[in-house]
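This report refers to the structure that appears directly beneath it.
Some chains have been omitted; the remaining ones sit where they do in the full complex.
The first chain written gets the first letter, and so on, giving A, B and C; residue counts start at 1 in each chain.
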Amino acid sequence: MNDYIRPGHGSGGKLMHELIHDIFFRHFGHHELKKGSDSALLQSNGHRLAFTTDSFVVNPLFFPGGDIGKLAVCGTVNDLAVCGAIPQYLSAGFILEEGFSIAELEKIVISMAREAKNSGVNIVTGDTKVVHKGMADKLFINTSGIGYIPEYAGSFANNRKIKKGDVLIINGTLGDHAIAVLSEREDLPFQSTIKSDCACLNHLIHSLLEKKLHIKFMRDLTRGGLATCLNEIAQAQAIDIEINETRIPVKASVEGICETLGFDPLYLANEGKVVIIVSAEDASEVIETLKADDLGKESTIIGKVTSENGKKVIAESAIGGKRLLQMRTGEQLPRIC
Amino acid sequence: MKYVHEYRNKELSQKLINKIHHSAKGKYTFMEVCGGHTMAIQKFGIPSLLPPKIKLLSGPGCPVCVTEKSYIDTAIAYARLSNTIIATFGDLMRIPGSTSSLELEKARGSDVTIVLSALEALKIAQNKPDKKIIFLAIGFETTAPGSAVAVVQASKARVKNFFILSAHKLMPPAMKAIVDEGVKIDGYICPGHVSTITGSAIYDDIARKYSLPCVISGFEPLDLLQTILALVHQVNEKHSTVEIQYARAVQPNGNPKAKAIMKQIFCETDSEWRGMGNIPKSKLVLSEKYQQYDAEKMIPVDVEPTISDKGCICGEILKGLKTPLDCKLFGSGCTPENPEGACMVSGEGACQAYYRYQSQTEIT
Amino acid sequence: MCLSIPVRIESIEGSEAVVSINGAAYKAGIHLIDNPQVGDYVLLHAGFAIQKISDHEARETLELIKQMKSPF
């Protein structure tokens, strides 16, 4: 059963991590790659750079709150920003299916251009490939990005020591992206006003770094959702984390759809959310700074670091019970039981 | 009132927990037969809040876990036919058959599509008259009425390319079989959503003949805690009656309309249960009159011989004789990514529930 | 088994109803429900409303717990 690519290999959870470790890390082997962080932090001729890549394959291409083009810019900008880099340059690689509408392509490109402008990055190099009808699903976009590490973010990028008692902050509600995209698909017949949270977070993050707040770690949530992200953090930083489920912001309609389909919002995809670890004493100033930005209005503390030597993520439920929160194992499938 | 968060109240649950701690005198073993209960119990961390003398066992309440392997093998055989679309709830996608799974067959090119309802499968059939649509009808009494509606609608609209492959199972025969097998329990947390259809009378036999307390429970923490408290009380007072904790959804008589349509479309038959062997009158199949919608009757197919699981103790777990931690494969040879047995596949299978929501005691 | 949540009937057309799942709309089959009304809360399972929810019983249950005396 292991020999074929399955949807779970791309869903940001455990299967994907195994594939990445067993195949990519093993053969490519570079230490920056193996860190598995959002961007590689590099030296180029004495200069410090962040470099990252992502491909975008979302279906449908247009969804409430965004489209694949906006996503492609935000995803890469965010991966640079959470590493403390100032995003500067993006590449854009298009794979187009024969028969795809050029008018739709233009809409997507305009959306990319707008988002790039808003976030202050330039798309400086590109590529276009066309595949025959049926050989791709309309259009895929790859963006890669380069940023530089400013002086004041230097120590952040080197990872401050995370301590017991440090708190975890998130800048808003979970799962809006996943549900907005799902409800737009014909095969999931929900109608809602839920919009994708898709957004470039670099200005929000920049406002923290500029104030020289003691940010200890940041990661943007994407495919695997909060639970997978926290597990990645716990493992990479060798810490135990405990979150309080009642404090995790989830929209009522998102929660409802999740209960209907048997999904867990903690594992739903997001595209404009970042988890930030700060010391407890800095938390209120961080939240205040975040709340000053539209993208951080609902920022809140969701949990804390409970051990400096661990790798577990624990969730405390509404009634005080506790459970181990693991990585997502495969693509979440709608179910009846 | 939206009937969800009100039942997740921390203060009220603390009151119930205190009461349970206070009332629990001896040792108690209760079985939740519904996978939804298993999930909720783990998700809300209920074991970490109960006194250690109360033990909760997971029963055969995940329709996916109890589905016989030969059923999956049959579905896979159908998936491999050309011009055929398998419509299934997501639950079945990753269940290992003897040598493959529906997910893998889809990856290999079969047309397998996930639906949220039996009516969606029927709609596909109406939109693609050139194809044969086989709906994998799984689930207990809760789900079977929906399949029945789809068959009635297909019949009304004279749809000729819609078929069901039924694995609809009945709950009471399995609950009896568990006790007959000698599993030692002190009461049943009875399945709330099954009971919305069936009503409470189906458990009368169990309470009376087997002298087991039965409480029909809802799925929120307050529901479950209240149910556990009621069971403790019954045991303490040596009662064994059927109580309805989930009164907001369960009528003593259930849902007569749903029961009627089930009766119209289906008849009972003996059936294999994964890990539990044959249980008499425990499965619903289409009655004579609706044969033309029965995939097995209408579409001949060669099914590969079933290969039995190696090392999987799913069956004993379903019977409540063992817990997932007793399985040598648990967590190493068998994980949600690469499940060996069915209990690891479903989100509410006992093994996956354990794997995902491991209780605090096991964590620290 | 049997994932199911309470949803509110928003409108009815024949044997289908638009239900609100905390604000998200979904078309559910109401073939199995007697006399469904807009405003009713029903349990939704596998695309069908399977039972109405009794508001009275719902409050009763909570009331019972609220009025329970603490053992300590």
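Criterion: a contact is a pair of C-beta atoms (placed from the backbone, for glycine too) under 8 Å apart; a residue touches a chain by one contact, two chains touch by 3 or more.
Predicted, not measured: the structure shown is a model, and the values here were computed from it.
A.B. asks: Give the stoichiometry of the complete complex as a formula in the chain labels shown, bearing in mind that each kind of chain is drawn only once.
C.D. replies: A x2, B x2, C x2
The rule is simple: only the chains that are shown with their structure count from here on.
A.B. asks: Report the topology of the inter-chain touch graph, choosing from line, ring, star, complete and other.
C.D. replies: Complete.
A.B. asks: Using CA atom averages as chain centres, what separation in Å is found between chain A and chain B?
C.D. replies: Each chain reduced to its C-alpha mean, chain A and chain B end up 35 Å apart.
A.B. asks: Provide the C-alpha centroid distance between chain B and chain C, rounded to the nearest whole angstrom.
C.D. replies: Distance between chain centres: 21 Å.
A.B. asks: Provide the list of chain B residues touching at least two other chains, using ranges where the numbers run on.
C.D. replies: In chain B, 4, 35-36, 62-64, 89, 116, 120, 139, 143, 348 touch at least two other chains.
A.B. asks: What positions in chain C touch 2 or more of the other chains?
C.D. replies: Counting only residues that touch two or more other chains, chain C contributes 1-3, 5, 22, 45-46.
A.B. asks: In their complex, what parts of chain C are in touch with chain B?
C.D. replies: Touch residues, chain C against chain B: 1-6, 22, 29, 31-34, 41, 43, 45-48, 50-51, 53-55, 57-62, 64-66, 68, 70-72.
A.B. asks: What part of chain B is in contact with chain C in the complex they form?
C.D. replies: Those in contact with chain C are residues 1-4, 6-7, 12, 15-16, 18-19, 21-23, 34-36, 61-64, 89, 116-120, 139-140, 142-143, 145-146, 149, 191, 193-194, 196-197, 219, 222-223, 226, 245, 247-251, 255-258, 261, 348.
A.B. asks: Show which residues of chain A lie in contact with chain B when the two form their complex.
C.D. replies: 1-2, 4-8, 14-15, 18, 187-189, 259, 261-262, 312, 314-324, 326, 329-330, 333-337
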